[in-house]
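Quick one: structure below, then a few questions.
Removed from the display is one protein chain of the complex; every other protein chain stays in position.
Here is chain A:
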Amino acid sequence: MSIDKTSATPGAPEDHVVENPEAAKAAVTVVDPRLLVRERGLAGYVTEFKRKVKSGDLGSIPVVIGLVIIWAIFTSLNSNFLTAGNLSDMSVAMVGTGMIAVGIVFVLLLGEIDLSVGSVSGVAGASFAVLNVTNGMNEWLAFVLAILTGTVAGVLHGFFFAKIGVPAFAVTLAGLLFWNGFMLQILGDNGTINLDPDGVVAQLTSYYFSDVAAAYGLAAVVTAGYFLSSFLGNRRREAAGVPSRPLSETIVRTVLLAVLAFTVAIVFNQYKGLPLAVVIFIAVLLVTDFVLRRTSYGRKVFALGGSVEASRRAGINVELVRISVFAISGTFAAVGGLFIASKIAAANQGAGGGDLLMNAIAAAVIGGTSLFGGRGRTWNALLGVLVIVSIQYGLALEGIASPVQYMITGGVLLATVVIDAVTRRTQKTAGRA
């Protein structure tokens, strides 16, 4: 931030009711040590980073470190873990749970919970199968209708929560049971319906852009897009006279992103190419992140997570935002359900059950979304689901059965919430909670 407008402590406020503000401004050159004055250039960036870490603002650091440790352990146990094939398979497998986790992030931002997402995802897969395979409906129409079943389910949950005032926990617990029964009902006696292996849903996880240019092109576009948007944003900020990031910082961030993006692209190209599922997932993350941080709708979601009363007084339609967030959660549950059905090219009675719900919620939380509302990003879903899928695949490579997987995933989740609680305490003492 700029130094020129800062001044001494607010302890001597009378000094500032002056006839000549220009002279006063020039006279006050001492910088209040409490002001967060950021030095220019890279050094300033580093000190800012240190200050944030010290005050408990860890962001994604714990989960990234955790991910590195998990990968290191599994690589040392089995050299197949860090191969292009395994990593590529993992990235496709994570999309289903990841999509559901994106919806969960929205709900967690309100400080609420949605327990129905597993069942709703199962309903979406079953709806598509029944409409398309059993009744021969056009597959695109069936695809859209299947996603809309999730939206409708979410609106129903949101209605009972926002309008009637039933706790979200109870509403979505009822939803969990109801939608699971609904899925079993529409699947009927035969239980499993196989999908057309060349159909649109099956293609979701089986299609790869095999041309190497696709992955590199996407990496280049993402990197260039990031650089341009932050460069132009900073230029606008400078022109408006508000604090902006130094160019060096933008460059460092862009280079880091480029290294990451091209590494991933190289890995994909060593196997089957760029998976369609990953492209869709990244697009969803970019769009949802934009909606949450750059639109007034997103601002309303965060505001509700901070203080419902303040939001109401600011003229926000609390009920509408609540219903819409549950609708979003239901919609992403349905999208995730279609990706999961795509993975096995079938809709069966077990869909949406097992550890899916817990994994989706754990992914959002492990990624760094606060359980108490108002803090989080949809990118958290990506990091969290990477951790969970890494554990699943790593243990599967070792031939360790699912009971142990559950216990380890549970342990990781516990570690995450412990870190969350501890950093929250640090933040409180540092006055930033």
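In the analysis below, a contact is a pair of C-beta atoms (placed from the backbone, for glycine too) under 8 Å apart; a residue touches a chain by one contact, two chains touch by 3 or more; residues count from 1.
The criterion applied here is as follows: contacts and distances are computed from a predicted model.
Entry comment: the absent subunit's protein name, as recorded by UniProt, is "ATP-binding cassette domain-containing protein", drawn from "VacJ family lipoprotein", "ATP-binding cassette domain-containing protein", "Protocatechuate 3,4-dioxygenase" or "Protein EcsB". The chain omitted from view is touched by exactly one of A:316, A:347 or A:364, namely A:316. Within the full complex, the residue among A:43, A:68, A:170 or A:242 touching the omitted chain is A:242. On the side of chain A, the interface with the absent chain consists of residues 1, 5-7, 10-11, 13-14, 16-17, 32, 34-36, 233, 236-237, 240-243, 294-296, 299, 302-303, 305-307, 309-311, 313-316, 373-375, 431-433, using the contact rule stated above.
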